[in-house]
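Yeah, one chain of the complex is gone here, protein chain that is, but the others are all in their spots.
Chain naming follows the written order as A and B, and within any one chain the residues start at number 1.
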Amino acid sequence: MIRWILQGLIRDKTRSLFPFLIVAVGVALTVSLFGFMDGIGLSMLDLTAKLDTGHVRLVNKAFYEEEHLVPIDRALAGQKETGEWLEHNSDPRIHWSPRIRWRALMDVPDENGETRSQTPVTGFAIDMLSPESFDVDRLNLRQSILSGRLPKNPHEMIVGYRLAENLDLKLDDTITLLGQSFDGGMAADNYQVVGFVRFGVTAMDQKMALMDLTGAQRTFYMDDMVTDWLGYLPASVSYHDYKAIKEGIQPKIPQWMKNPPTAWAKDDEPIVLTILEQRNLGPMFDKFELIRSVTILVFTVLMVLVLWNAGLINGIHRYGEMGLCLALGETHRMIVFRLAIEAFVLGVAGSLAGCLVGGAFVWYLQEVGVNMGDALAQSGMMLSEVARGRLSWEGMVWGVVPGVAASVLGNLIASLSIFKRSEASLFRELEVG
Amino acid sequence: MILKIALRNFFGQGMRAVLNVFVTALIIIATIFSLSLLNGFQAQALKNMSVTDAGGGHYRVPGFDILSPMDWEDLTRTVPEQLKRLPPGQKAEVLVQQGTLFVHQHLFPVQLRGVEMAQELLDLPLQKLKAWSTPVQDTVPVVIGRQMAKASRLKAGDLVVMKWRDKFGAVDALDAEIVDVVPLVNPRVDEGVAWLRLDHLRQITQRPGEITWVVVEGNLGPVDGLEFLDVDYLMNDLLSLLKHDRRNTRILWIILLLLAGISVFNTQYLNIFKRQKEIGTLLAMGMTPSRVVRLFTLEGSLAAFGAVVLTGLLGIPFFAWFQTVGFDVSHLSETGIPVRENIFLVFRPGEIASSVLITVSLMLVVAWWPVRRISRLDPTLALRGRGIT
Partner (left out) sequence: MQLKVLATLFLLLLPVASAFGQTDADAQRLLEKIDDNLWSSSKHIEGRLIIDNGRRVRELSEESWMMGVTKGYSHYKSPARERGTKMLKIENKLWLYTPQTDRKILIAGHMLRQSMMGSDLSYEDMMEDVKVSEAYKATIEGFEDYEGKRVAVLRLTARDTSTTYQTRKVWADPDQFIILQEIRYAKSGKALKSVEFRDYFTVKNRLFPRRMVFRDLLKEDTKTTYIFDSIEFDVDIPNRYFSQSILKR
């Protein structure tokens, strides 16, 4: 029986190919939409995550509480041990990036070594020099450099292009940083400015400098210390999961604190935060979530409508065939049942194909991304121009369930009407159809 | 004549035509709705920034930079007569100075932002400040935003020491009372900002009549001693971020259009399929294949036209209604205090026009595509429904 149905389906393209294609396209679009909405969410977090908070962040509680003052003396020591602990005790998908946030007076000398201009700056030290560093790529630094190059040694730094303008800096100028060291003393050091970078955020373009981690550790006497551990998750991990990932780390900390790295101060207490808990992103995301669900809901309803309509029309198209079957002695019930099974098989097959196509598209977005940048306006910016997506089971379910249900339902409703019509009238449809 | 037949055919389809037109119209409406909602969500940030800070632009003391607090003291002046004369609905005088709050022995460098109480240009929830009178007595009333309250762990009713410098450089300090913690919907005027009455800030810093900037409705031409900064300049960061986000929504738009595409394609294609015998009859009766193609394409355009008309009929009242209520997201506010925060649709005419245009073109193509083969169709096969397979 099933074989017969399958053969019938395969041989009559109007019965199979069409509904199959419609379901496949509908499901593929839903999977794409779902993955893409996640991608919009990810891209909203992108800049903040890259520059400021990571997706999850390990930071000393005391530092976090006075973050506005950049209290470098509350940095977390034991960089190596902390890094290893995180490696072993956090979600293996996280890539941890140690950073130092710092604040100092930037002083630019004239040809006699006298102060020519100065301004307070804030900055980040990131791993820019080690070959295994991901940060340079993650921050899109190569593309963001407007002029000059990336630092090649710990005594070099890059600065925001507007900072350079305001201080009248030229490439390869040597500047002096004057700030506070880890132990509260005075920290002063010279750096060569080798590149001007465009972050795309005024505050950063105007007040930000970036150097290598080892440079900052030397300047601020922070040997083996960092202020932040920023954890990055691949695009395949939903921002909905960040909280669970954080909760996978946080409870292990009390145990860790019983036997902490020897270099820690006795009142050091690391805490883990997700990006959504910082910079007011949480409430914004709740709003976005709502819009995302409305969009997905509206879309799904429409897809159901389209598939149902298709099922209905396909069903009507086959009234003649039904008349024939009735004439051959098949019961009404059997016909309805057979048509439903047929629609179900087609729905499942179409859904699978849709998941494959949609999934492939979203997977491409997730792993490679589509560059939406304006090719003419490539002035280099840290804001990524790449549209992302995220492949998820949830998206597939959202596509498959309504996809199958709608096509079965459409067919069913169409076939139910054979109960109301006579064999003869159905048969006539065969004649003309 | 073709038009008459096309019209008759179209209406002859009855329920099915209505259903197709209805579904198509619904898809167009949903596409516009989804995109405009996302636009609205993004634009809300702009609106928040405009009503709390940027207004229609600032007349600022030249050289002032919000990112260089050390220079704030040196960059003030008295309000030029030209701006002073403006009614409260058209300007808001603002004075910005540096200060420090000492909260539970923690130090919080803050921006002291004094804003006129009489102004009606900005929408700031500073009612609690209005209740205070001039001059400052023993405590300075201060309002802070929720983010600031969270960061500093301050709550309404708290007393903290506030320190600042007066115009002449002398150190001054008073107790500041946090009279209210308000939702400020714009992080830039929330984090690190303490809101004061302008008269109070002027009094305690000995700067009678002084301002850092005046928010106005729009450019009023040159004003002595001040430079005009337009909204684009003031909201530059956000605008470029939104532009970037909008590029992303292009993919969303394509996905939605494709859905409209398959719906139209499916219904139209099946439609033509079912009407082979009709095509056969027309051909058999002597109509030329090219006329039949035109007839069916015209019929398809009628459906498209109907969908557009219906989109207008259903969409316009729906959108008009939606714009009056907005999408209420108040319940998502962080704390229990109710804020009316609604997201409204933001329509981009280009987006709407191209959505409608593409859907219509798609309908025309799918109306034409199956029948284009009519020119080489055998009428006898068509009559038996075997012409198009």
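Criterion: a residue touches a chain if its C-beta (ideal position, glycine included) is under 8 Å from a C-beta of that chain, and two chains touch if they have at least 3 such contacts.
All values reported here derive from a predicted model rather than from experimental measurement.
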Partners of the unshown chain among those that are drawn: A, B
From B:V18, B:A131 or B:V161, residue that would touch the chain that is not displayed: B:V161
Among A:D183, A:D223, A:E247 or A:E367, the residue in touch with the chain that has been omitted: A:D183
Contacting the left-out chain in the complete assembly, out of A:Y221, A:W256, A:F337 or A:Y364: A:Y221
Touching residues (missing chain, whole complex) on chain A: 73, 105, 107, 109, 113-115, 118, 176, 178, 180-181, 183-186, 188-190, 221, 265, 267
Chain not shown, touching residues in chain B: 70-71, 73, 102, 105, 107, 161, 163, 165-166, 168-175
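The rule is simple: only the chains that are shown with their structure count from here on.
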Between chain A and chain B, centroid-to-centroid distance (C-alpha), Å: 23
Parts of chain B lying in touch with chain A, wherever the complex brings them together: 16, 19-20, 23, 26-27, 30, 33-34, 37-38, 41, 65, 67-68, 70, 106-109, 147, 151, 187, 190-192, 236-237, 240-241, 244-245, 247-252, 255-256, 258-259, 262-263, 266-267, 269-271, 273-274, 277, 327, 329, 332-334, 343, 385, 389
In the complex with chain B, residue positions of chain A that touch it: 13-14, 18, 22, 25-26, 29, 32-33, 36-37, 39-40, 43-44, 47, 65-66, 68-69, 119-120, 200-203, 206-207, 279-280, 282-283, 286-288, 290-291, 294-295, 298-299, 302-303, 305-306, 309-310, 313-314, 317, 365, 370, 372-374, 383, 385, 387, 432-433
